[in-house]
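Removed from the display is one protein chain of the complex; every other protein chain stays in position.
Then we have subunit A:
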């Protein structure tokens, strides 16, 4: 079974009287364990597509299936449940809840899932160590650098045990060293845990990591090809 299937997905935005095309008949099939980058210039529809796949936004045409579930047939609560159990999100910035510590942020989704305190804590600490933040568990987001905050977000996205991680410009606010570090981490998690990654980016360095590169333009998929991954150099 495919991890994600998009069939002729359309999304149009209304801005005043103007109609803006977000997605124009996008069809895409993603297999479990893929490491896929969505690329394309700003405004090409990457975010809109990720939001639609992540059940945050409802397309006005076409059909999306995630893990075998057709999103169009689910209620608001069921969509929330799907996001909670199966999808991990990493946004461009402001990923964390400011009043919670790094550990509590990582535990957040697991706690909503209803995991026991001991289990949560063990997983959270393991994940924070995996993203290189051992020792910073008690810090609040304001006491962490941008790169560290993104890594907490990655730890949270993976800790809840999702099948699919959606990352929207995860390196946009990071320096090249932090970017390389984060992408290495994605690649490692993908390899070790078999989690499917879909990463929207217009950073060529990030695209290099992908085994499959999907190019978008004006809301359409204009290229979809396999490639040999290439890591960024750490300077």
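Criterion: a residue touches a chain if its C-beta (ideal position, glycine included) is under 8 Å from a C-beta of that chain, and two chains touch if they have at least 3 such contacts; residues count from 1.
Note that contacts and distances are computed from a predicted model.
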Which of "ABC transporter permease", "Protein FixA", "Pimeloyl-CoA dehydrogenase large subunit" or "NADH-quinone oxidoreductase subunit E" matches, in UniProt, the chain that is not displayed: "ABC transporter permease"
Residue, one of A:98, A:135 or A:204, that touches the chain absent here: A:98
Positions on subunit A contacted by the hidden chain, ascending: 51, 54, 56-57, 76-77, 80-85, 87, 89, 91, 94-95, 97-100, 104, 108-109, 111-115, 156
